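Got a structure for you, written out below as structure tokens; questions coming shortly.
Only one protein chain is missing from this complex, and each of the others stays in its spot.
Note that the chains are named A, B, C, D and E in the order they appear, and that numbering of residues resets to 1 at the start of each chain.
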Amino acid sequence: MANRTLAICRQAPYGSALAREGLEAVLAAAAMDQSPELLFVNDGVFQLLDGQEPAAIEQKSLQRNLQALPMFGVETLHVCKLSLSQRGIDPAQLQITGAEIVLVVDVGKFIAGFDIALNF
Amino acid sequence: MANRTLAICRQAPYGSALAREGLEAVLAAAAMDQSPELLFVNDGVFQLLDGQEPAAIEQKSLQRNLQALPMFGVETLHVCKLSLSQRGIDPAQLQITGAEIVLVVDVGKFIAGFDIALNF
Amino acid sequence: MPRPAGHFTIWQSMKFSLAVYGAPHASQSAATALRFARALLAAGHELYRVFFYCDGVHNGSALSAPPQDEADIAEGWQALQRAHKLDLVVCIAAAQRRGVLNSSEANRLEKPAANLAEGFELAGLGQLADAAVNSDRLITFGQ
Amino acid sequence: MPRPAGHFTIWQSMKFSLAVYGAPHASQSAATALRFARALLAAGHELYRVFFYCDGVHNGSALSAPPQDEADIAEGWQALQRAHKLDLVVCIAAAQRRGVLNSSEANRLEKPAANLAEGFELAGLGQLADAAVNSDRLITFGQ
Amino acid sequence: MTLHIVSKSPFSSSALSDCANAVRDGDALLLIEDGVYALSREMPEKLAAAKLYCLAADAAARGLAVPGSIEAIDDARWVSLCTEHHPVVSWFK
Partner (left out) sequence: MTLHIVSKSPFSSSALSDCANAVRDGDALLLIEDGVYALSREMPEKLAAAKLYCLAADAAARGLAVPGSIEAIDDARWVSLCTEHHPVVSWFK
């Protein structure tokens, strides 16, 4: 039986490379038709904020990576509801073209549904 | 006029290299007769805990570096009182042979007395 | 195959993979991962792959020279690799950014030298996805 | 010397030193330090020394090859060094642990290659203490 | 049941409290590396129904005593904890 795999994205973008390298790992898996489910939690929800303009700090926008996800078949982004509200983010603000945002209330229960977790 | 320099040590030992590399920088300066004053604050106060036995994780004890400080003329270790109490550490527990432990109550005022801060 | 004593679950050999994100001598996590790898092999489990990602690619540096009285993590991986024929994979994209190259990459990128240690190989992120599919357990050792 | 406008303090040229602890492409801090160095030089201040410590030693790697569309931090330091004759010091002890070597260190440690980029030099921790003594300001760019 | 591994100090990182929000009754939580500094204060209430472990070597390295409510284990036991749980989630930043 195939493993059910979850990628957990907990890092804010740009301050460290981990947010970017996490999405790159997910995209690589998706390109091989082995895409994990995706959960954004804690500071990871900042990856989804609209209007990021990282050219001024000489970085590429992470939103390009996010927008590539649906093209590789990752069409659902799970997002921790508590993490959003702690950061004053209205879920309605979040929009990734081609992807559906699904809010997760019980993160522990959600995680428990998987065999393997990739942690970023 | 010579700079008054303060080394601020905020990191717990062993989990990252920063605590060790901070003390090595202080020792190098002391060996050149340019030793800064030393302040242990936040998780940095964990460096001073007695009875560390890092052989089991294949690391050298940081306490050797601390004990070398007085030999190079660093005889006073300033320690944030609040950081100790937040971590349940009794100041009387702290003993570095040859060094005097001085508790600092107002960290902001203490820092303001210096020209240059080295941050570890 | 050895069977650890004192547990009440039925013991079975499992296939592990490890993802290592920390550089040796920067954070403790590389040393922890190495100890964990030794422990799982000693217990009779299989280590399907160690995937070095993010700063973990520095585990594969042939040039690191820790002081004599500090543990040599790269050498530790190499010894384990020789003893167990491990698959030690360094992510090629992460390694390129951080300056860990084998000789063909050094040639291709017109860089003056190569520094990937023996026993490690460069490969793509697909090897991490493959490990997630083909292992019973994947354990992440963060930064 | 240029004089920034709009400030109510008396402007004077100062001597800065920077301590850089972060590796490029791992944390943002190396890129921030490079931008800050450019800004202080543009304002007419002196940059006495940049001291690369901890993971910051990887700024001096000659082998890093970021993707074409990402900033090349090592190259940025080198360009600034050439333009302003900067003192870019990589801590020799931190670099040895992390596998950043010049050719004489590579020889001494019997390592197969050297990878310190042009424009950087290896030196001891005394150079950090010296910077603390001889600079008006020392700014730390952490990990 | 999930095995959660926390490797950062709760005084400087949110890793432990972030993890606590994701722990279910019966999950296991293992403190490693600087995560063992959680022994220096009360554990989050949400962990009341979790099984708590810490690496004995990491606690000893740091001069910390392990209270009776937390089981100090070695690497071999860590490996078997991994076989007994899935998934394994690392909270490292």
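What we mean here is this: a residue touches a chain if its C-beta (ideal position, glycine included) is under 8 Å from a C-beta of that chain, and two chains touch if they have at least 3 such contacts.
Since the model is a prediction, treat every value here as computed from it, not as a measurement.
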**Item:** Neighbouring displayed chains - absent chain, whole complex
**Value:** A, B, D, E
**Item:** Hidden partner chain, touching residue among D:Gln28, D:Asn59, D:Gln96 or D:Asn115
**Value:** D:Gln28
**Complete:** Those residues of chain A that touch the unshown chain are 10, 12-16, 42-43, 46, 49-54, 56-57, 59, 86-89
**Fill in**
Touching the unshown chain, chain D contributes residues 4, 7, 9, 11-12, 14, 16, 21, 28-29, 32, 35-36, 38-40, 42-43, 45, 136-143
**Request:** Considering the whole complex rather than only what is displayed, give the residues of chain E touching the chain that is not shown.
**Result:** 11-15, 18, 93
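As a convention for this text, only the chains that are shown with their structure count from here on.
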**Message:** On the document's contact criterion, could you list the chains that touch chain B and likewise touch chain C?
**Reply:** D, E
**Prompt:** Where centres are the averaged C-alpha coordinates, which chain has the largest centre distance to chain D?
**Reply:** E
**Request:** Return the chain whose centre of C-alpha atoms lies at maximal distance from the corresponding centre of chain B.
**Result:** A
**Message:** What's the distance between the Cα centroids of chain A and chain D, rounded to whole Å?
**Reply:** 34
**Asked** For chain A and chain C, what's the span in angstrom between their mean Cα positions?
**Response** 25
**Message:** On a C-alpha centroid basis, what's the spacing between chain A and chain B, in Å?
**Reply:** 40
**Request:** Note the residues in chain B that touch 2 or more other chains, in rising order.
**Result:** 14-17, 57, 59
**Asked** Residue numbers in chain D touching 2 or more other chains?
**Response** 25-26, 54, 70, 97
**Prompt:** Which two-chain combinations qualify as touching?
**Reply:** A-C, A-D, A-E, B-C, B-D, B-E, C-D, C-E
